[in-house]
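Okay, so here's the structure we're looking at.
A single protein chain has been omitted from the complex, and every remaining protein chain is retained in its original position.
Now for subunit A:
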Amino acid sequence: MQRNLKKIAMTVNGKAYTASVEPRMLLSDVIRDELGLTGTHVGCEHGICGACTVILDGRPVRSCLVFGVQADQSDVITVEGLADSNGELHPLQEAFWEKHGLQCGFCTPGVLMSACHFLQQNPNPSREEIREGISGNLCRCTGYQNIVDAVELAAETLNKNKSSDTESAKEQGVHSGRAVNV
């Protein structure tokens, strides 16, 4: 059937993509089915569970509540963009592994994206603040305690890295950072 297809262009995890999609196609479906980035999961399709959370132009969104066409010309970061290009894990990923912050792992990509943005906003959070920061992501396995532990640990690591980055940047006079700056 001849469908009304719209061409969209996005930068996802630093890489340029184009796709032709129906206007009704959800961003979550575009990311998963058109771009093949299946790390972003769909848990409810009505904007509650947070599993599909991605960073859209610097802000976390539930990609099941955004149409693909709305993300035209935008910058998207998904869980696949967290580790650096050499495959070195992001401190959050390391911390989730270390602290047993996941069981089935289905909600995890969404939690990681929310937590990542949260730590940018609040680099030194209390446990209560972490709980509030991830409260938009449902997890059915962990009971959250280890997730809070993991985010706490990641905050420490990120802060340590930041201070040593600043040190070395001072020494070398260059800016140091991740390929995907999240």
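Criterion: contacts are C-beta pairs under 8 Å (C-beta built on N, C-alpha and C of every residue); 3 or more make two chains touch, one makes a residue touch a chain; residues count from 1.
We adopt the following convention: contacts and distances are computed from a predicted model.
One chain of this complex is left out of the view, and of "Tripartite tricarboxylate transporter permease", "NADH-quinone oxidoreductase subunit H", "ATP phosphoribosyltransferase regulatory subunit" or "Xanthine dehydrogenase family protein molybdopterin-binding subunit", the protein name its UniProt record gives is "Xanthine dehydrogenase family protein molybdopterin-binding subunit".
Interface note for the absent chain: among A:V79, A:L119 or A:L158, the touching residue is A:V79. Although one chain is not displayed, subunit A still touches it through residues 1, 22, 24-25, 32-33, 36-46, 48-49, 51, 78-80, 82-83, 89, 93, 96-98, 100, 102-109, 112, 127, 130-132, 134-148.
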